[in-house]
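One protein chain omitted, others in place.
We call the chains A and B, going by the order they appear; numbering starts again at 1 in every chain.
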Amino acid sequence: MSDSPGAALRDLREQKPLIHNITNYVVMNETANAILAIGALPVMAHAPEEVEELAAAAGALVLNIGTLSRPWIYAMLLAGKTANEAGVAVVLDPVGAGATTLRTDTAKRILEEVDVAVLRGNAAEVAALAGLEAKISGVEAIGVGAGAATVARTAATAFGVVASVTGPVDHVSDGERTLAVANGDPLLATITGSGCMSTALTGCFVAVRADAPLDGAAFALAAIGVAGEDAAAEAKGPGTFHALLYDALYALTPDRLDARVNIELA
Amino acid sequence: MSDSPGAALRDLREQKPLIHNITNYVVMNETANAILAIGALPVMAHAPEEVEELAAAAGALVLNIGTLSRPWIYAMLLAGKTANEAGVAVVLDPVGAGATTLRTDTAKRILEEVDVAVLRGNAAEVAALAGLEAKISGVEAIGVGAGAATVARTAATAFGVVASVTGPVDHVSDGERTLAVANGDPLLATITGSGCMSTALTGCFVAVRADAPLDGAAFALAAIGVAGEDAAAEAKGPGTFHALLYDALYALTPDRLDARVNIELA
Partner (left out) sequence: MSDSPGAALRDLREQKPLIHNITNYVVMNETANAILAIGALPVMAHAPEEVEELAAAAGALVLNIGTLSRPWIYAMLLAGKTANEAGVAVVLDPVGAGATTLRTDTAKRILEEVDVAVLRGNAAEVAALAGLEAKISGVEAIGVGAGAATVARTAATAFGVVASVTGPVDHVSDGERTLAVANGDPLLATITGSGCMSTALTGCFVAVRADAPLDGAAFALAAIGVAGEDAAAEAKGPGTFHALLYDALYALTPDRLDARVNIELA
């Protein structure tokens, strides 16, 4: 790559893009803090009266279906269509797709009605949407029939998106090219919302790589992966890891990120 | 007891039960993290379109009225009745009962319409529901006329539940047998949501002790109590305690829990 995660991080910190999130109640604080720590500006807003105004002005729009209800679905579709018209990249996190009909159907509906740039989920969520075998318990992936690279490639082709599938190794695909991102630490799976933070950071990086969403999505996972490694080095468990993760995102430099990134063609 | 908190913790970590929470906005992240740290799987969902699907598939359903509104009350009743039909244990946290008519009435309505396995609250909340003298300021117990053991026993008999009353010493009663749990640390009272976390953990333990909810409820309080003691040993105040509490829940082993538990017949 001529481009690099570090170069994108440098752009992000200079441009400080506004990231408009319509997300779930569980992780609002955590994703806002992750966005701030990496160097962008978060805003959370879900009222139909204001989502169009914010989505059109944002660097990226992040939709996350983790605690859905009808009015929020309406707001997501409204914001998504506005973002499309304004040329603002849309990132979708299909939290719990495959676990309930409402979540599966809503994720599919957003993928149909909105031009989504990046679909970021765990393997079971993305597999369920792509019609592959998957087992999910609530919002946790339990098992998937196909390999994660296949899940990413299949979903990317099926929905015309970049599919960003996180797991022990992450796989990001646009259907033709698939990247494996091997940064991260098992402690990331011990806190709620680390997937949602990955999605929020994907919004940040895609905001500065709008014409290369595959790279943007992979760079975001590298960034949280490296920060996770740094945080884990000092953590005593999930709670201290969680606090140190923001420290690590904030302390991450472009050079350090480029020196530590582990992205390969899958 | 032939059974022990450690044995239940071992079962919990093996079975990884799904805990469906319809809870308040304040503690969604914190209770999800507590459930993950102890070894179970949390899901937060409140839409009428999906609560039946999740409640029926869960190991336990946790209802918490901390930031009520009409649509959420409807969802709680719907999920509660579904859980009952599916044989899934229901745990209720009557946050702020006694402080407002809406909260008192809603807690009573849930107790009437849903077969609640465990009612977990502070002494003032549970006393108010049981018709005993109580003083509450917002969601904090200020004073109760009767002793905590009497409050627990009276509520258990009145509502046909296990009443789990937390305080400096916790009291858990099924109306006939009352257990006093003397683990914990005063720092637990300095962070918001420690009561709600106790309720969430009660869901986890009751999921693996469905036929012995009195034991399950007491084991849960012992677990958060011992973790609180461990966290307090290193904490410098409420903020570091909060982070260390998740570390301690995650690090808690069955043997350590059994060695430290302090449960007696009251």
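Going forward, contacts are C-beta pairs under 8 Å (C-beta built on N, C-alpha and C of every residue); 3 or more make two chains touch, one makes a residue touch a chain.
All values reported here derive from a predicted model rather than from experimental measurement.
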| item | value |
| --- | --- |
| Of A:36, A:158, A:182 or A:210, the one touching the omitted chain in the full complex | A:36 |
| Interface with the unshown chain - residue positions in chain B | 24-27, 29-30, 66-70, 96, 99-103, 137-140, 190-193, 235-240, 242-243 |
| Residues belonging to chain A that touch the chain removed from view | 16, 18, 20, 25, 28-29, 32-33, 36-37, 41-47, 49-50, 53-54, 58, 71, 242-248, 250-251 |
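In this text, only the chains that are shown with their structure count from here on.
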| item | value |
| --- | --- |
| Separation of mean Cα positions, chain B and chain A [Å, integer] | 33 |
